[in-house]
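Excluded from the complex is one protein chain; the other protein chains are retained at their positions.
Now for subunit A:
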């Protein structure tokens, strides 16, 4: 009656599901684990920023023109009083970097999640419905991707002034498009599976098919894309802040700190080096983790797990 007895199929690994397999492979990936450590440190720094600033004893926007600058008005190098030195107006660089981490992580995560949510919604609708809706939404994405980022940002800031909402809106507006495109293409490929017809045959609604049948099949790739979107957003935020189009001073951000100190790097190298290192560490960590996730989620890389 039954064909091959089911017990002889796959005797060894005892039913590892996808999530367990991905996690076990990630744990073996040293680079990804190092990246994850860096990310966790950055997130902890962001969460405990107020506490760290309290321990340091120097507010991030507090100017120590007497003890924070040499008599000639030059920033202090890293030392016992100011661990990473001071900036051009005598503020504690470490305190500013800690607060900048908080803002960067907050902006990066909020913008990336929002962009991914919009991208998934638009991409799924376009890919699943196809036809005119697909043509219109895909065309709209093409238009968005064709707009010049900097000119739009400059125009917005010159009209409304630099602010958090303007900056985050700009970042989200210029990052959801590629997500939508990726999701749309994944959906178009996935909906060809007969299991979609099977669900429709059972009377499932379009929404249920999209959420329950298609989304779990593309979630892995979307997570990878999302983890690679975060460093893009971090760089974008730093760039906008560097150009004065992002978070208005005196609020500390990594890009803003570099911008404030760019004229005196010759005498105060630490004011550029440390924020740049934070920026590098964060973007590198998210990129490496994203690569590790992609390898772990890619079934074709399963063979080389041993």
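Operating definition for what follows: a contact is a pair of C-beta atoms (placed from the backbone, for glycine too) under 8 Å apart; a residue touches a chain by one contact, two chains touch by 3 or more; residues count from 1.
Basically, contacts and distances are computed from a predicted model.
As stated in its UniProt record, the chain not included in the shown complex is "Oligopeptide transport system ATP-binding protein", which appears among "Oligopeptide transport system ATP-binding protein", "Putative luciferase-like monooxygenase, FMN-dependent, CE1758 family", "Transmembrane protein (Alph_Pro_TM)" or "Cytochrome c oxidase subunit 1". From the options A:57, A:73, A:148 or A:216, the residue with contact to the unseen chain in the full assembly is A:216. Across A:149, A:188, A:204 or A:243, the single residue that touches the chain missing here is A:204. What subunit A contributes to its contact with the hidden chain is residues 1-4, 6-7, 9-10, 15, 17-18, 192-195, 197-204, 208, 213, 216-217.
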